[in-house]
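Please read the structure below before turning to the comments.
One protein chain omitted, others in place.
For reference, chains read A and B in written order, and residue numbers begin at 1 within each chain.
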Amino acid sequence: MMTLGVLKGPVKYAVYYGLAIVWIVPVIWMVATAVKPTPEVMSFTPHWLPSAITLDHFRTLLDKRPFFLWLFNSFQVAFWATVITVVVTTFAAYSLSRLKWRGRDALFLLLLAGMFIPWEINAIPLFFIVKKIGLLNTFAGVFLPLSALPISLFLLRQFFINLPTDLEDAARLDGCGHFRILWHVIIPVSLPAYGALAIFIFIFAWNEFFWSLVALQRSDVRTIPIGLKTLVAASDIQYDLMMAGSFMATLPALIVFLIFRRHVISGISMAGVQR
Amino acid sequence: MSTAIPSANAVSRSGKVRPDSTPAAAQKRWIQDDAVVGLLFLLPYLVLWGLFAVLPIGYGFYISLHRWNPIGGSKFIGFENYTQLFAVARFWNALKNTFVFAGCVIPLILGLGLGFALLLHRRSLRGAGLIEGALFFPYLLNVSVVSILWAFLLDPNVGIVPYYMRLLGLGSPDFLNSPVFVLPTIAFVTAWWLCGYRMVVFRAGLNAIPQELYESSAIDGAGPIRQFFSITLPLMKPSILFAAVLTLVGGLRTLGQVIIMTNGGPGTSSEVLALYMYRLAFESFNFGQAAAVGFILFAIIFVLSMVLVRVLGLRSELN
Partner (left out) sequence: MASRREFLQGMGGLGLAAMTNVLSNPALAAPAKIWFNTLFHGGDADAMETIVKKIGAADSNIQVDLTQGAWTEYYAQLYNSVVAEAAPQLGIVDDFRYESVAQVLYDVTDTPAGNMLDRMGIKPGDFNQWGISLVGGKPLGIPLDQNGFGIFYNKDIFKQAGLDPEKFPETRDEFENACEAIKKIGKIPYHPALSGETRFIRRAWLGLLWGNNGKFLEGDKPAFNTDKGREALQYLVDGVLKRGWNKPGTNGNNQFLAGELAMLQNGTWFYLTVEKAKLNYGCSMPPKFFERRVAWGGYHLIVLPKQPDSKETIAKLETTAAFLKAFLPYTSLWGEMGGAVPLFKAGIDNPELKQTNTWRKTLGMFAQAAASGAMLAEPRHPKITDVDLAIEPFTQQAYNGTMSVKDALDQAEKAVDKVLSAS
């Protein structure tokens, strides 16, 4: 552990808080720009404090683009991705950790190798596959592939494996079938893992870009990342509106984060580290 | 690990031991049942994963062997898409850019992630949680927001980064419009965005190192630098390497930041393979060749990561 003995007291605080502020300055600048009058936004010298707070950019942007539709679409994709992930992965992880059958662990390793398959790179063939199924331009076409990510499997399976078996064994002796064991024993105990999984997948699906770009091309099914992309290089959208749009897109995450900061971070921490 | 034989005190809730639930009978039932149930439970995941992650690989290869015309009349042309690609300088340029980008992004993300994690590790600081939050927050942003924001920040006319650099007399390079600076710049923006995740993961890893190791080495007279190199680094090595491989995979398949910040520019200096593939498919409508690029990229990423996992001995990370 590095004890930087030099940094004590106010110097230490200055360095740490300074670092945090510098790191977050881009976000602050985004917020400031979103409420600044246009001439100050486009000025060649930066204006840190807006001379007047204007909500015009938000109004104009909402007028020009179906921003709330994008938000709603993103929410649908993220929500269903999370729900289906939880359901599908629960059964899969249970099978790979609590049930005993030959080849179980080998198959798990194989499925894990999937972590290294960049599935969006296969966007072209996937496009045609999804088209054949008839799911092009639907949210299912996007959240279904997101519901079977190896990392979700990894997270849950590792968690399940480390659970003590006592309650389960008792339940089995009682004659409980697998469903009841899952529902009554495993799931209630695994809520922290589910929390972590839900947070991770929700964020992941909310921010998904590449596949959404290919699969959701109709303008009424666009999600936030794609909608924002259309703002760039649009001849009627300048930086002021782009920052307003970015701010609106970030607001949900910002609010959730300010309230649930510790939970989000510990959830992510759990999702990334499973020993 | 689940056990096949119930522990001796696993008795039913009513206090009785059922006649047909003796250990032997139970074990037999489990061995019989588990395979069928096991595969059944796995089925939904396998179907989804197989359909959306595995099938496209084979189908993509199939498409790449054709002049693919989705309106009708695809012609089989064997490996012609591939030979055409290998003869085009733009393909090799995209390949080079992809690796240059990955090469920039990996040390940045890992360095920043580890650096921040170390800075925050066991530090008694009021508001440490807030600082961690500030460093982590960019991870929650959308790739589009990050790209739009930084394109604005780096704009030569109205961006604050070039402005302050000029003010400090440093002179500001054309970040997004210079063939030399564009890829490192996008890499830095990517690191700003994603290092928060690595920081959190590394922090958990650091917390897992027993404090006693440091204490006993301090007693032996080891300073912080020695402690870092002889305790922290070796113990963190597996997770750092694992993170490196995952970051490599992510870096090689980057598309979002590039397409929004520069669209491959200036010229094709930041055109990475994923972008080249996208443009072949959706600007030139040459789906066969795009699928070929996709297959090549997939093969590179998969083979490279498998080789690295084996060579670096990271199998344990997966278990």
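Of note:
By definition in this document, contacts are C-beta pairs under 8 Å (C-beta built on N, C-alpha and C of every residue); 3 or more make two chains touch, one makes a residue touch a chain.
What you see is a predicted model; the values in this text were computed from it and never measured.
Contact with the undisplayed chain is limited, among A:16, A:70, A:139 or A:206, to A:139. Checked against the full complex, the one of A:221, A:244 or A:264 touching the unshown chain is A:221. Listed for chain B, the residues touching the missing chain in the whole complex are 70-71, 84, 88, 90, 155-158, 174, 176-179, 263, 265-269, 279, 281-285.
Panel shows chain A; residues 39, 42-44, 64, 76, 80, 83, 127, 131, 135-140, 183, 217-221, 229-231, 233-239 of it touch the chain omitted from the view.
FYI, only the chains that are shown with their structure count from here on.
Here the CA centre of chain A is 14 Å from the CA centre of chain B. By the touch rule above, chain B contacts chain A in their complex via residues 1-4, 6-7, 10-13, 17-18, 21, 26, 30-31, 34-35, 37-42, 44-46, 48-49, 51-57, 59-60, 62-63, 70, 118-119, 121-123, 125-145, 147-153, 155, 157-158, 160, 163, 192, 197, 200-201, 203-205, 208, 214, 224-225, 227-228, 232, 239, 245-246, 249, 252-253, 255-256, 259-260, 274, 277-278, 281-282, 287, 290-291, 294, 297-298, 301-302, 305-306, 309, 318.
Residues 1-4, 12-13, 16-17, 19-21, 23-24, 26-27, 29-30, 33, 41-46, 87-89, 91-92, 94-102, 104, 107, 109, 111-126, 128-129, 144-145, 147-148, 150, 153-154, 161, 165-166, 168-170, 172-175, 178, 203, 206-207, 209-210, 213-214, 224-229, 231-232, 239, 242-243, 245-246, 249-250, 253-254, 257, 261-262, 264-265, 268-270, 272-273, 275 of chain A are the ones touching chain B in the complex.
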